[in-house]
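If you scroll down you'll find the structure; I have some questions about it.
Coming up: chain A.
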Amino acid sequence: MTARPAAGFRDFLKMLLLLELWVGLWVTLKNQFRPHITVEYPRERVELSPRFRGVPRLRFHPENGEELCIACHLCETVCPDDCIHIVSEKKPDGKGKRLVSFEINYERCCFCGLCVDPCPTKPLTAIYMSHDYEMADFKREGFVAPLKVLLNGVDPKDYKE
Partner candidate 1 sequence: MPVPPNHVLVFSLLLFAVGVLGVLTRRNAIVILMSIELMMNAANVNFIMFSQRLHDLAGQVFSVFTIAVAAGEVAVGLAIVLALFRNRDTVYVDEVHIMKG
Partner candidate 2 sequence: MFRTEEMDINMGPQHPSTHGVLRLKLTLEGEEVVDVRPVIGYLHRGVEKLSEHRTYPMIEPLTDRLDYVAAISENLGYCGAVEKLMGLHVPPRAQYIRVVLAELQRIASHLLWLGTHALDLGAMTVFFYTFREREMILDLFEAFCGARLTYNSMRIGGLYEDVPQGWTDRVRHFIGIFPSREKEYEDLLTVNRIWLGRTRGVGVLKPEDAVGLGVSGPTLRASGVDYDVRRAQPYSSYDQFEFDVPVGKNGDTYDRYIVRMEEMRQSCRIIRQALDRLPEGDVRAKVPKYIKPPAGEVYHVVESPRGEQGFYIVHKSGEMPYRMRFRAPSFVNLQALPVMCRGRLIADIVAVIGSIDIVLGDVDR
Partner candidate 3 sequence: MEAPAVIFYVLASIALLAAVMVIWSRNVVHSAIYLVLTFLCVAAVYVLLRAEFVAAVQVLVYAGGIVVLFLFVIMLVSLQDTLGPRIRLHATVSGILGATVVGLILYVYSRGPLATERLLSVPPEDSAGNLQSIGQALYRDFVLPFEIASILLLVAMIGAIVLAHQKH
């Protein structure tokens, strides 16, 4: 633990010569030559870690291109913000369910990633946290993502300086 400055001749001298003030100046001077930490978004972008939790999306099976979702409603159940809305119907052959619509309301979503947890289509979960994070929009409707958007993602917006 840093000791409190004690009284003494040396300390008195230090005080008189404003020593600690010079040390402080030296620190700021030195840091001028350190690499800067600014990332000039949108010109530069930070590198996201593989686990980054962006907006939740659905995905196709990478090989056969089928929808992975089996309409089990688990993500809808576990979602703390009620932002997932699934409509499903019985498959015609009576075995299991078929997805009719799948909506995520990004206005409500808190990006907690809990929906990915229980997804039964392991190891590749149907719902996953994508790396998209630019989702500004001028209309509220733009935040309710239907199945098509969820699967294909929004067209990347072109941010220009």
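As a convention for this text, a contact is a pair of C-beta atoms (placed from the backbone, for glycine too) under 8 Å apart; a residue touches a chain by one contact, two chains touch by 3 or more; residues count from 1.
How these were chosen: all candidates are chains of the complex that A comes from, given by their letters.
Model, not experiment: these values are computed from the prediction.
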{"item": "Touching candidate - 1, 2 or 3 - for chain A as found in this complex", "value": "2"}
{"item": "Sites on chain A touched by candidate 2 in the complex", "value": "1-2, 5, 15, 20-21, 23-24, 26-28, 31, 37, 48-53, 78-80, 110-114, 117-118, 129"}
